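Note that one protein chain of the assembly has been removed; the remaining protein chains are unaltered in position.
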Amino acid sequence: MDGMLTLLVLLPLAGFLLNGLLGRRLGTGFVNVVGVGLPFLAFGVALWAWRTLEAGDGAPIVETVFTWAVVGEYSFEVAFYLDRLSAVMALIVTGVGALIHLYSIGYMKGDEGYARYFAYLNLFLFFMLLLVLGRSLLVLFVGWEGVGLASYLLIGFWFQDAAKARAGRKAFITNRVGDAGFLLGMFLVFTFAGTLEMDRINEAFAAGLIPVGVATAAGILLFIGATGKSAQIPLHVWLPDAMAGPTPVSALIHAATMVTAGVYLVARLSGVYLEAPAASTLIAVIGVLTAFLAATIALVQTDIKKVLAYSTISQLGFMFLALGVGAYGVAVFHLFTHAFFKAALFLGAGSVIHALNGEQDIRRMGGLARRIPWTFGTFAIATAAIAGLPPLAGFFSKDEILWFAIASGEGGALWLWALGSLTALLTALYMFRLLWLVFLGHSRMEPETERHVHESPVTMTSVLVVLAAFSVIAGWFALPQYLEPLLALPEVRFAWGGWHLLQVIFAVLLALLGLAGAAWLYRDGGRPADELWQRFRRLHRVLAGKYFVDEFYDRALQRPWRWVSDRVFLRLGDRLLIDGSLHGLAALARWSAAAFARVQSGSLHWYAWMTLFGLVAVLIWVWRYV
Amino acid sequence: MGVAVTIETVFFGIFSLGALAGAVAMFFLRHPMRVALALIGTMLSLAAIYAQLGLHVIAVFQVLIYVGAVMVFMIYAIMLLDVRDRSFTERFSPLLVAGLAGLLLLVGVLVDGLLRGEPVVTPVIREDVFSVGTFAAVFMDEFWVYFALAAVLLLVAEIAASAVIDIRRRGEDLAAARREKLDE
Amino acid sequence: MTPEGLLLAALPEHLLLLGILAILVTDLVSSRPRDAFLPALLTVLAAALAAFWLHGTGHSAAPFPGHFSVDADAFAAKALLFGLAVPALFLARDERHESRFAMLLLASLYGAGLLLSADSLLMLFFGLELLSLPLYALVVLGFRRPESAEAALKYLVLGGVGTAVLLMGLSLTLGATGGLMAADFRTALEGEDFLSRGAVVLVVAAFMLKAAVVPFHAWAPDAYEGASVPATAYMATVVKGAVLLALVRLFGEAGAATELLAVVVALSLLSIVWGNLAAMRQEGFRRLIAYSSIAHAGYLFLALLGPAEARFEAVAFYVIVYGLTNLLALACLPRGEDWLRDRLDSLKGLYHRDPRSAILIAVAMLSLAGIPPFPGFVAKFLVFRTVMESGLVAVAVVGLVASYLGIYLYLRVIRYMFMSPAEAHPKTRPAAGFATAAALMTLAAVLLVGIFPGVVLGWL
Amino acid sequence: MSEASALNLLLFLPVIGGALLLLLPERRPDLVRGLSMLVLSAQLVIAAWLYLQFEAGVSGLQFETRIPWIAAWGVHYHIGLDGLNLLLVLLTAFLGPLVVAGAFTSITKDVKLFHGMVLFLQFTMLGTFLAQDLFLFYVFWEAMLIPMFLIIGIWGGERRIYATLKFFLYTAFGSILMLAAVVYLAFTVLSQDGTPSFAIADLYLLELSVPVQVLLLTGFALSFAIKVPMVPLHTWLPDAHVEAPTAGSVILAGVLLKMGTYGFLKLGFPLFPDAAQLATPLIMTLAVVSILYGAGLALVQDDIKKIIAYSSVSHLGYVMLGLVSYNLLGVQGAIIQMVSHGLVAGGLFLMVGMIYERCHSRDLGAYGGLAKVLPVYSVFFMLLTLAAIGLPTTSGFTGEFLVLLGAFHAAWPLYEQGLTYPLALASAAVLGIVLGALYMLRLVRRLLFGGLQAPEAQGGTLRDLSLREMGILAALVAAIFYIGLFPNDFLQKTEQAVIEYQERVLPERAAEGVR
Partner (left out) sequence: MSDANLLLAVSGMLFALGLVGVVVRRNLLVMLMFLELMLNGVLLSLAVFTQLLGAEAGAVLMFLVFVVAAAEIAIAVPIVLLLVRAGRTLDPGSYAGLKG
């Protein structure tokens, strides 16, 4: 039906406007109805749209809303495009989004900025839908930047804490760095394809008319954009800091949806990347490195949300690994499953934090399993899912990724697989570490905190349960196959399908190994692990310091830029050279004026002499050559 | 005028020297009265030259107007303002050296230019033109307007002079103005 | 030439002479010195109107062939100069000058009339003397302080030097060409020999001295400062204009030889720079006007470099605009003790005491600075276009850049008036009376010239 | 009312208003304000009407008036609308009432003079945009300095005298050189055509040798570049902005700076196409340097107004970059960016003025956490900030996006021919969006977020925006989003003129059909 997609997009926008303009005045009830109701409605519309799509047997639905700009022969239109990929994304976004909205009612209860919070969250949904439904890169970019904005606003939601505001800014700026690459990639694509509509771009590239060099360059540039949004090396630094925002926000934006936008982008433009093997390889390498390094950092983090943040980065790395080896559908699959279990994890963490009145340090937790059983249960399921224990969701998707990492005919390599597998092991390790430290063992809480521990309200736990359920079943959807018509899976290099089975077994073993390792190391409040780290103190420092990337950026980029701005631009350029020379000229003028005044000494003799001098001068001049 | 040294040349030479001597003397004489006398000497020398050149009318005017009127007025002023102040004790201004340098240059450039510059028009010697009668006739015929204008000019000069002299009456105003300025 | 023709051709001059005589007679008959504002005003107005009318009729004659002739340009020049004298007279009225001030002013105007019709160098010399001699007295007539006499003396001595220089030039012209007609001077302009070149450069130097061009300018700041406001106004506008217009007439169709051109260019540019810079730090309004007039003399001399047919228009228009705006500024000065009202300090916060005057002075200053939409800009444009037309592009550019130096000094005046707090007890009072009338008169003219420069240019 | 007379009315309405203003007594500032508001609102209505009447896709001037002014020189009073000035005229008319409304409470000294100057300024600015005669253009161009000089000098901050003199002398210097070029052009027309003319359309047809073009362009460009301002001719801007009263800053940022870029667009490049092409690498470099340099400087300022001032340097760098791309995308983007910057920077300065009125400080260190006490203010500030950093859906994005796309589009073919430099510059310009976010968000964080700093705020006496202020800002924000979301109507109306611009400056490329 016409207008369906537009309606889908506009629903959250309406929520934003209503809550933003009126929310404060009309009270919590109104805010809840609007702020939570509309996302659910949107989910409903998304389902409806998906049904419509399937009714048409997956033929893309295009909905042109209006023409944004026509410049010469180029036309930029705002149009929505629904195919299976975007439908899956829209469903995730609205589904998980709606759940998290619901969860937020309990989590944010009594907050001063309650209406503002829901307004922002709705705004986020709006932009995210714009992102996934946009037909052209331009609309996607609008959403892309828009979710960045929402993220910025929500990270800095408690703006009176300067550190939080700063974290929001960091996220925005880091994203902007990626966006710069994105823009350039977009321009390059536009220059060759003459359009920004992604289906047509894919067609143009698929037609093979565009030089490989260009495709590679465009691919890399767009991927830079993706690294920004999806927190890949080297632009991953913002995501851990983004945990300053309210936890549901971390769940929705910084785990389930927004950060996967980069994955979506690459998948969406698979036509470009298929033409650019070098770019794809780069993606795979960055992906696997990110996955590995983030996992190592996650091992030693002590903030519950930071652990999850690094885990998110790591999982996103997996997705990019899949993208890099051409398994776009698999990446989306992992995106899909990840959305549920990571949301569940974050919301679980939120529940923990809620229960502990804001405590986030896992060293001061422990033994919560009995006190908050619902949270514990769902958290455990999600942990198992992310660790890749069968038959939970993560098992299926991650396994596929690892399989294609080695088996893909488009860039699969042993070392990718090996590193990926190691990361999978680490994942299991750090996730179970988290589980152990938070929920099991004995309590290390402050007595004051401990007294107040309480299970979260039903609005929160119900959401946890739903998400946990999905963490279980999400893997059972054969998403790669569902997307196959759109995103073909790469051909497999190994003739014998049995290899795959071996890999599965190996992966499960790794997960179990991780589980066992964690159980052993982190029993008793993690003392064995501490002793172990004592031996590798230096390594621990590096990991706890997150490889000092932040410090490196600070020293290598931010401080030099400030230094250059201040010393070179301001002091040397503006003040000394430009204004200095101007003031010098002014001083010269004043000096000459003073000199002229001295000449005008008042002495008649002197005046007469000047006349005499003038006469002599002009006479000599005119008689010079005669 | 011939190239050879004639009696005329000697005559011109003598009176030129006289004129120059007067001018140079004006430089060095301390008392304004003596300067005036030296100037009169110069003027008379020049009058002689004019006469020798055949410009009798001009020579007469030179004596009558210049020496007779202007210089007499000047001498009157000198006598009236017989102040023996710095202007008397120190003959020269601080710009003596600069002035003399200027003198050298100006004399050099002027004399050089005048010596080298020859009239481009062929000289027309008409001895009769400048006799008193002829000159008067020419004057009254073609140039009479200047005669009328000379009258206007002199009238204006009279008015101007009387106006300036009248200002002295306002000396009191002036003193008051100065006091006020000092108070400021 | 019939007697009527004689009368008609020199009608403005005759009217001026008549006015002088009338005032003189009244003065002699009356027992005490009287103010001669009304007769003087009527005389000047009559002379200006006569010139204007004769310009309109296209009258052209030579009542004294070879000495004195009139044509459209001459009448236009006279009309505009006599017209500019009117506000000066109004200003004089407020100064309570005696009748002799009026007579001298008329006499000086008479000299300007002669100067602007001169066909012979004798007439030129005579006109210039008749223009200048009364000025020496006019300067001293505003005798409010001893410096007035000092100013007059400096002006007189340097003016005397100028006279001598001019005469030397004329003498050399005679030697070079055998005649003393204006045409002979133009012959000398083309001469390559010593006498011709010397003649031309000395004459031009003498005119530069009268118009106050560096390095012959030294008298101007002192004389302007020492003189009373109306005398300053008169000197800065009418006299300067007369000198320049006479020079334009003297040059006629002739161009300047390269050497002379270089002299004019160099001294004009020097003048612009010098005047503009030196004016920057002046604390006296008249002195500031003086330096500004030195700079403007530079522009005017630059205009002389243009092609013959464009010179008159450029100079005349410039003189109109420059004169009007100068008069406007001087007419709006606050009233008070002469030395006090002259101080730039006393303009501080003028806007708060007398907004009308402040705005008018600001208009005048901006016009003098050549900032559009004020007529000064059109005048400046015309001058530099003229310069460029004769191919001296670089000179025009340098001149323009030099003119930029002048902006600051005019802004400074505006800054004093608008951007300084008003004094609690100002010692000066807002302009009023005849000065205001003069201001309104000039303002009307400035507006006319500013809004319809095309009309004025068409008239010239 | 015939259409041409509507344009004349638009132009002269402020003059009429100024004349009426003279009749009002100084003691009644409310009347003065009301009258100015009325006049400028009427002007806005006329401008809007003209905009709606303006036909897209039609070549040449619309609503043209041409009357001889200085007949002998061929100077005409010649005004008209075309695609190049249409939006700027609309912008000027739009900002007028907002400026007056913004000054309701902040200007209490010499109210009459102030409003007179604002009206005068409005007149000269519109005149500059509308003039189709070079002489007329110059007159308006230069005349505009006067009211601005007074506005900064009388109602400005502590160092107002320094700032205003700097502003005047800086800009006047450029103008002088431009005047020299104008004079030369005038005299060239005469020698080439035999008849004097200052009509810009005639001047376009002049055939000038390349060296002459270069010299003349230098004259024009210096003047325009100072006004834009382009690094390194920008140092007047921060001082002028900081010291100017709010209204002055708004007009300065909103309209005045656009005159420089408009000058390039209307005169500089099309008059001297060959020289323009020679100068393109230089101008492009300076544009990119401006973007980065301005962004860098904005980052290290602690004076709020200075931050916004330097951000103007950066933003106008984009405009220049778009103009020298000589393709439709870039130039259209530049035009939109001009309008956008006018709205955004104008709005930001208004907001700084509002907070200054309340807390009397422009020092960033004195603020913090305003979002807590001034929520409405903060929302508007945030929105304007977002527009400033070019977030999509705001006008800033439309401009920057098209400009950068255009620049890239122009640079790529050169890259394929082996010229890397333009592409490198275009890419470097993209970095500006990062740096822009860097300083603007710093401003937001220090101003709105964090703990409360301002003593007034801690005292709890801080009022949030009044209805009047909200109205002003709402109008601005609405315009910003309108342009961000629906720029097409604007683009259609300007397109024809931009095509002609391209044909003039880059006939070869235009002939190839590359837009």
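In this document, chain identifiers A, B, C and D correspond to the written order of the chains, with residue numbering beginning at 1 in each.
The criterion applied here is as follows: contacts are C-beta pairs under 8 Å (C-beta built on N, C-alpha and C of every residue); 3 or more make two chains touch, one makes a residue touch a chain.
Source: prediction; values computed, not measured.
Put simply, the hidden chain is in touch with A, B, C once you look at the whole complex. The residue from C:L167, C:A183 or C:A310 that touches the chain not shown here is C:L167. Residues 597, 600-605, 608-609, 611-612, 615 of chain A touch the missing chain (whole complex, contact as defined above).
For chain C, the residues touching the chain absent from view are 120-122, 125-126, 129, 133, 136-137, 140, 143, 146-147, 149-154, 156-157, 160-161, 163-164, 167-168, 170-172, 174-175, 178-181, 221-222, 225-226, 281-282, 287. Interface with the hidden chain, as seen from chain B, comprises residues 1-3, 8-9, 12-13, 16, 19-20, 23-24, 26-27, 32, 35-36, 39, 42-43, 46, 49-50, 53-55, 57-58, 61-62, 65-66, 69-71, 73-74, 77-78, 80-81, 83, 85-88, 90-96, 98-100, 102-103, 106-107, 110-111, 113-115, 117, 119, 121, 123-126, 129-130, 135, 138-139, 142-143, 146, 150, 153-154, 156-158, 160-161, 164-165, 167-168, 171, 174.
Everything below uses one rule, namely that only the chains that are shown with their structure count from here on.
Contact tally for B-C versus A-B: the pair with more C-beta pairs in contact is B-C. Work out the mean CA point of chain B and of chain D, and you get 68 Å between them.
Measuring from the averaged C-alpha position of chain C to that of chain D gives a distance of 42 Å. Chain A has residues 606, 613, 615, 619, 623, 626 in contact with two or more other chains. Those residues of chain A that touch chain D in the complex are listed here as 24, 66-74, 138, 141-142, 145-146, 149, 152, 156, 159-162, 165-166, 169, 172-173, 176-177, 179-180, 183-184, 186-188, 190-191, 561-562, 564-566, 569-570, 573-574, 577-579, 582. By the touch rule above, chain C contacts chain A in their complex via residues 153-154, 157-158, 161-162, 165, 192-194, 197-198, 200-202, 205, 209, 215-216, 218-219, 221-222, 259-260, 262-263, 267, 274, 277-281, 405, 408. Only residues 351-352, 355, 366, 371-373, 377-378, 381, 384-385, 388-389, 393, 396-397, 400-401, 403-404, 407-408, 411, 414-415, 418-419, 453-454, 457-458 of chain C touch chain D when the two sit together in their complex.
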